[in-house]
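Structure in structure tokens, see below.
Selected chains from the complex are presented in situ; the others are not included.
Going by the order they are written in, the chains are A, B and C; count residues from 1 in each one.
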Amino acid sequence: MPCEGHSAKTPVMNFASDNWAGASASVMEALARHSAGVTPAYGSDPLTEAVSERFSEIFDRQVAVFFVPTGTAANALALSAYARPGGAVFCHADSHIQVDECGCPEFLTGGNKLVGLNGTGGKITASGLGKTMQAFPDGVVHHGQVSAVSITQATESGTVYGLDEIRAIKTEAFARGIPLHMDGARFANALVSLDVSPAEMTWKSGVDVVSFGATKNGCWCAEAVVFFDLEAARGFEYLRKRAGHLLSKSRFVAAQFDGYFQDDTWLATARHANAMAGRLAAGILEFGGRIPWPVQANEVFPVLKRSVVEQCQAAGAKIYEWPTSALSVEDAPAPDEVMVRMVTSFATTEADVDGFLSVLAGAEAA
Amino acid sequence: MPCEGHSAKTPVMNFASDNWAGASASVMEALARHSAGVTPAYGSDPLTEAVSERFSEIFDRQVAVFFVPTGTAANALALSAYARPGGAVFCHADSHIQVDECGCPEFLTGGNKLVGLNGTGGKITASGLGKTMQAFPDGVVHHGQVSAVSITQATESGTVYGLDEIRAIKTEAFARGIPLHMDGARFANALVSLDVSPAEMTWKSGVDVVSFGATKNGCWCAEAVVFFDLEAARGFEYLRKRAGHLLSKSRFVAAQFDGYFQDDTWLATARHANAMAGRLAAGILEFGGRIPWPVQANEVFPVLKRSVVEQCQAAGAKIYEWPTSALSVEDAPAPDEVMVRMVTSFATTEADVDGFLSVLAGAEAA
Amino acid sequence: MPCEGHSAKTPVMNFASDNWAGASASVMEALARHSAGVTPAYGSDPLTEAVSERFSEIFDRQVAVFFVPTGTAANALALSAYARPGGAVFCHADSHIQVDECGCPEFLTGGNKLVGLNGTGGKITASGLGKTMQAFPDGVVHHGQVSAVSITQATESGTVYGLDEIRAIKTEAFARGIPLHMDGARFANALVSLDVSPAEMTWKSGVDVVSFGATKNGCWCAEAVVFFDLEAARGFEYLRKRAGHLLSKSRFVAAQFDGYFQDDTWLATARHANAMAGRLAAGILEFGGRIPWPVQANEVFPVLKRSVVEQCQAAGAKIYEWPTSALSVEDAPAPDEVMVRMVTSFATTEADVDGFLSVLAGAEAA
């Protein structure tokens, strides 16, 4: 029988990814609650409408919300709404759209080029952005044209852009007349980390469109493209359908969001995941591990002796080596070290973390 | 509260579409059963693997199965696996890929042209196909090149291709070296209608790839592209991911199929839906309605007096006028008539049907 | 030595296509005249600028002109400037964009669907257009959205739309908010046939953008996309470059147009070609051949006994059978007849025509 539950007594040292978790109780209950009855398909049902209004409340202004089945689709479709022929999208060199989406943004935008910028801890900087965009002067057809800036919140390195950083990036984007997209696959984790409102982290700081992810934080399959720029949202339903991303039984996504938002479940699960990451980080630092950048969401990237990592893995810990391109030179691992990624989720328990830390404590540096 | 259940005593005269239904009990139970625990993402979990093997059992041979979130994606991606530059895909003029997918097949195939063939009752014919393909001779670059034939089973008109018809179409496709795709959005309805095995309705009759739909028959969101042509399936995971259709928590689709296939639920729900359509059709004929082609699955297309239709709608029936392009000249509605589409599903009850029929019986022709 | 000239005394009975001819003397002279000197590339040279202004003079208003290397590129790129996701382009079922461009319009528009309309003599009708567009109601995402109407002037059947016909088609397009594109591969032939001004045949009758062809009428390689809708032309240079259609030595196209327009050469060569077609048609009618629709440009489509055609071919005439889908039922060839296409050009001589007619006169119906 695949996927059985685990005994509460055995810690699950699985930090592979937050999308290895299943659905939260709140989400499952909502799905069950809405499973019966006959209701219009393709998003014209009352539940989808109600949940869309809920998004406007959460963001403190009218938004245009489009459900999509995957985070990759959310990103690529959001960018396609702003695509230009020969367009260039500026993002971090390690961002999900650049390295983990198999060219989906390029494909759905008709071949826009993703220009990867470097930046410590997975963040691009306003100054780096400004400088990079100089290679794409307006009106020089050969070089193509700037089309969008995309940042990831929380980043692929588990850090979080401060509001001032977002605003500075917006300033550069605005100066070139292009929108600011936020890949919010871990939106909730960043939000509770900053302790600001959804409005503050997005449109009040200059974000035009968000890929609002809920799957990693307790849903089965619930992603949304949320436009603050209502003009750009016009016609988006055609972009979504043309790519095969309009779900027929739309209420099944709406139901998940219904459970997700109910009683602020989404904030609670994100806080929990972040807290588990903090607990992990504290333990690792205590052990003597090195963590090159702040742990601000639900991911920890410690640099450890390779032998230590291997001992943890041998003891059952699911942790994996991670590329170090986001590291500055001085933080680079020594030859006998590796950087690993550890991700926590709503389903991670203190026992899971402590179980791992006790294995770690027992490991011996070779 | 949207989407509440309805009292068993009030018939739901909703025949708008089978995707207006929710999820069946069997599917919801399976989702709940598999919601806990940590398991690999992106389809490398044991449940996805187990369900994939189940597909091979069901089809009596090794198949390559790829889950996708929508039927449109299934169709367009399947065709993209066979796309050729300047390619032409032959299908019925009323087929879903031609009229209901917002150009998704064209987009995902890099601009392949969908060539719509006429044919009574939603079916293309082998002879019509052969004749149409003559306009695309091999090696004449201007006209492009033939790339695939696609049939819908059950058709958009609620009819079902017989095995001999499928084989005759395959013969034409084979002669030109192109594959035969089956849009099986209502695969189960056709299967139980023909009372043959999945193997007989597909690869044994020459089908190379199926869009295997389960959403309309009781799932939330469970579609699969099933290749019998394993060579063509190589690399398909890249086509799927490039279009944003790789689901991270793959087990949530696998779980639905697990519940769908359990105890042959899928065949039972399809039989039920077909039976409800048959009951509808019988009552309509008894009333004096005209049904231009056989009712072979879960859709009924009666031609009724417009005044009768309006009275039914006024009484709460959800039935809609339908284009009559699939009708032969002699069957065309008279000026005071319209053709309507009525769809039944796993959730349609005898009371729902009978409720409608009693409204119909009370309607008076103007 | 390939491609040598032919003796003036031997008639060249080659009516295969007008793109089988070479370059006219006027064009060759202009190319030679402009071959020396150093001048900016990519269209910022003074000659390109001067020729662009010449276009504005010819069309009696400011136009935006973009040179492209092929007529197929001109059509597909013009349509791409108006492309919408899931867009539908309405054109004649026999039009070049539909049957002779290997899916280029579909490809360059991101998968827009070409909807082929029937119509005698290669012309669509306003009423047929209006009716067909009803299948694409605004706001129904499944069916996609209307994006453009394209007519061919002169048509693929050698007929010419009258100004009233163009205006009526424009009315339908305008009502749906979409542009009217004119494929002017044989623009000059139609123009001199109607004996109106370029302005009258285009923007004064509602045309928004023209594929202005000169290659068939005496150039080597000179095509242009001419926008009257200057707003739509914004950014077109990116569409052109993104598809690889920006020529580096732009002056070589400009030079051809320079020669083409000089002393109204283009009108003279078109008049000549049309006259040769008229001479052909007159002779064929005299012989007893049947020509189903008016000969209004430089193409003749006679229906002849198959045995007669074969005798002409045996005598060296390059004439080919042509599909008859544009024929009304009553005009359809009898079993022993075929329709053939015959095209004349600037290079066709009276001797060529008369040579053919004398062969025809000697043919005996089997």
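As a working rule, a residue touches a chain if its C-beta (ideal position, glycine included) is under 8 Å from a C-beta of that chain, and two chains touch if they have at least 3 such contacts.
On a predicted model such as this, the values are computed, not experimentally measured, just so you know.
Displayed in place are 3 chains, all sharing one sequence; the entire complex defined by the structure file totals 4 copies.
Convention: only the chains that are shown with their structure count from here on.
If touching chains are joined by edges, the resulting network of the protein chains shown connects every chain directly with every other. Residues touching across the chain A and chain B pair largely coincide in numbering: over half of the numbers involved belong to both copies. In this assembly, the chain whose C-alpha centre lies farthest from chain C is A. Measuring from the averaged C-alpha position of chain A to that of chain C gives a distance of 52 Å.
Separating the centre of chain B from that of chain C, both taken as means of CA atoms, is a distance of 42 Å. Residue positions 42, 238, 241-242, 246 of chain A each touch two or more of the other chains.
Interface residues of chain C facing chain A in the complex, by the touch rule stated above, are 42, 84-86, 110-111, 141-142, 144-145, 235, 237-239, 241-242, 246. Per the touch definition, chain C reaches chain B in the complex via residues 85-88, 99-114, 135, 141-144, 323. Chain B contributes residues 2-6, 12, 14, 16-17, 19-23, 28, 31-32, 34-42, 45-47, 49-50, 68-73, 76-77, 101-104, 107-108, 215-216, 220-221, 238, 241-249, 251-252, 347 to its touches with chain A in the complex.
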